[in-house]
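Attaching a single structure in structure tokens format; questions to follow.
Note that this complex is displayed minus one protein chain, with the remaining chains in position.
Naming follows writing order (A and B), and every chain is counted from residue 1.
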Amino acid sequence: MFARLSETQSVSLPPALWWTAVALALAAGLAIPSFTGLDVHLDLSIIFIFGILALSMGFMWGQVGMLSFGQTAFFGLGGYTYAVCSLNFGETTSAMLLAILLPAIFATVLGYFMIYGRISNIYFTVITMVVTIVLEKAIRATSDESFVIGDVWLRGQNGIAGLPDLQVPWDPATTLFVTEVYYLAFVLMMAVYVGYRMLLRHRFGRVLLGIRENERRINLLGYDTRRYKLAIFAISGAVAGLAGGLYAVWGNFVAPEMMNLNSAASVVINVIVGGKATLLGPLIGTGVVQWLTAWLGTAGVGQVNLVLGLVLIGFVMLFPQGILPMAAGLGREALEAARQLFRRRDLAAAALRKETNS
Amino acid sequence: MRLNRRQFFRSASGALAFASSAGLLRSAGIAGEAPIVVANILDQTGGLNIYSLKQIKAVAMAVEEINAAGGLLGRPLELVFYDSQSNNQFNAQYMTQALIRDKASVVHAGVTSSSREVMRPIAHKFRGLLFYNSMYEGGVCDRRHVCVAQVPGQQIAPLVPHVVKEYGKRCYILGADYIYPHTTAKWVRKFTQEAGGEDIGVEFFPLDVSNFAPALSRIQAAKPDVVWSILVGSAHNAFYRQYEATIGKANIPLASCMFGIGREQTYLSADEASGIVNATPFHDSLPTEAAQKFVRDFKAYTGEDDYVGDYAEYGYRGVNIWANAVRKAGDPSPEAVIEALPGVQFEAPGGLVTVDGQTNHATMDIHLVRTNRNQGWDHLETFAQRPPSDTQAVCDLNANPNDRTQYTLEL
């Protein structure tokens, strides 16, 4: 039965080839900074960071069938944890670790509340969405100077800016500059990608895929699916928290907008654009949408929304499966067409031979 | 790439050319010189664009005027515009692009404190210069940052005594829920108390609230003499509408230090908008030749015929103050301009503006005004040459040139 499941999964490169592809991507990513400017490093880092966030959402949705509309809650919590801790401690390593840990704990509690309540899929989606909005509204209501954690004023709508740069854990005097943040974000994105992929190959991942296909059947096979769903929700909360911590490092600021409905929807949109069936999809989708939005802002197109909206609509019509499966499909078709062509030529040649022979 | 972007502007925005045409540069005799890059990062898109749209055009107009008059130091200005889409993440990205890729000599950017606080550290990272052409809560002490609009000490101090004298001692304050209105509410309370009055209620509203029915009932229960609005943004504009339909300014008058900066009065009926008192560095009906010329020129330049407003003027004065500093320094590099900035003056449409070297804020005229029934203001009184005293009390760049703090103002 699990064999059948792995067929439905559309990642189908053989492991050796896949590892080669990962190594190549890693090499390419690490080489890029040598021949681009700091502004490009900054622009690419933010794509990697949102890529991590999209992966945390896309994995749950595409592989387990849990549509979390509120990954931004953990993203924002991670960012604010980094902000408050780094400013209070004057030290960033523990702040970053807590930015992963606290969202994971929050996700465990929230996940327990939802998943063990056996709520239906759509309510899971709605509750996660409502949670991110509640957090956003709560943070936005902290403009008064009395809202302080330690020595840090939360500053409401304005957000907290001027956050410290990330320190090298074994050498706190050295901090990461734009290009080093690029390397960090890139390597972490690759690590999260590979990690999720390994998870899928593991027995734990097989059960998750089974839950997506037919949760009741997995239950009847003796697995407590709630435990599995809670575990992956917590893991993805941690990953989203990591992305939030990195976002705070990237721009040296956090703001309630990290958690608003717009940001929450953007994550979902990025995943849909890339295609949720694969793990590469969320990364590609994030890259395309982020790059397009940033570019449109400098292209003098007038209202960016107008163009972006049209592109998204056109996209749904043209690529119903997302970019990646579409590209894969096109590739397969091209291959098939080429094969057909060759076969036809062979046939024609054979026919010709036959004719000349007779 | 840059050429493409310039062409884009021209085709996408119709009659409005954001970069000066080759013809204009030729006739000014500066076509062959290496341009000085001026970056402008504002929100053309998104919820904050009610503050930005006119300023984007005013900055373009100022650059165009300087080019037509022979450029700066014999070199043309090249304007690069970025649409930050009401999203601070783009402020960070575009600020970096402007300084690294476009090598901008100056960046005029931001209408919110949050976006400014995102960009200020980047200005330091890459040794740039940031002009923040917008009013805010005050207290930024940073030589790479210049604010040419008013801070609360300049504006609230003359406004409050007038309101207490005209309308009465008991006030009720409504504000948007972020730092500027919180700070300003404290200033209003302090000056009201100094004038012998008291505040009997303060409330803050998230920026997306547009139903004020609960607040209106509470105000009626409290029976104040005057209501202060420090409400901000397009959703809050609903307040003026609902206030007139429920309480009415005839019963309890309204004062505001924010009304009009998003050109609110042009979106309201005469009944809803008229009779609100405010203090501002510029308004369209300012009875001076400089102001009237600016309004005429702006309308001619943009082809628009509606109210221009103070945020356009801030952008215009920002570019010109920077240009005067470049002339004084004889060098457009940020370091030279920063050295030259203290004491630089510009006869702005709203009156003489002088850069205060101690704070990199500006001394300017503040005009007491009241909305009339024609989407404009009646001019009541001018308070000449008010210094940014609140920020001066906490900031001294002469003594501490490496300061970068935004101080919380002590009242």
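In this section, a residue touches a chain if its C-beta (ideal position, glycine included) is under 8 Å from a C-beta of that chain, and two chains touch if they have at least 3 such contacts.
Simple rule for what comes next: contacts and distances are computed from a predicted model.
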{"item": "Per UniProt, the name of the complex member that is left out, chosen from \"Transcriptional regulator, AsnC family\", \"ABC-2 type transport system ATP-binding protein\", \"Urea ABC transporter permease subunit UrtB\" or \"Radical SAM protein\"", "value": "\"Urea ABC transporter permease subunit UrtB\""}
{"item": "Residue touching the undisplayed chain, where the options are A:Leu102, A:Val131 or A:Leu324", "value": "A:Val131"}
{"item": "Selected from B:Leu79, B:Ala92, B:Ala215 or B:Ala325 as touching the chain missing from the view", "value": "B:Ala215"}
{"item": "Interface with the unshown chain - residue positions in chain B", "value": "45-47, 49-50, 53, 177, 203-206, 208-211, 213-215, 217-218, 220-221, 223, 234-235, 237-238, 241-242, 245-248, 262-263, 266-269, 272"}
{"item": "Chain A residues that touch the omitted chain in the full complex", "value": "113-114, 117-120, 122-123, 126-127, 129-131, 133-134, 137-138, 140-141, 261-262, 265, 268-269, 272-273, 276, 302-313, 315-317, 320"}
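Simple rule for what comes next: only the chains that are shown with their structure count from here on.
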{"item": "Interchain centroid distance [CA atoms averaged], chain A/chain B, Å", "value": "38"}
{"item": "Partner chain A, residues of chain B touching it in the complex", "value": "5, 8-9, 12-13, 18, 44-46, 80-85, 87-90, 92-94, 96-97, 100-101, 112-114, 117-118, 120-121, 125-126, 176-179, 181-182, 204, 206-207, 408"}
{"item": "Contact footprint of chain B on chain A as seen in their complex", "value": "37-39, 42-43, 46, 137, 140-141, 143-145, 155-159, 161-162, 178, 250-253, 255, 257, 293-294, 296-305"}
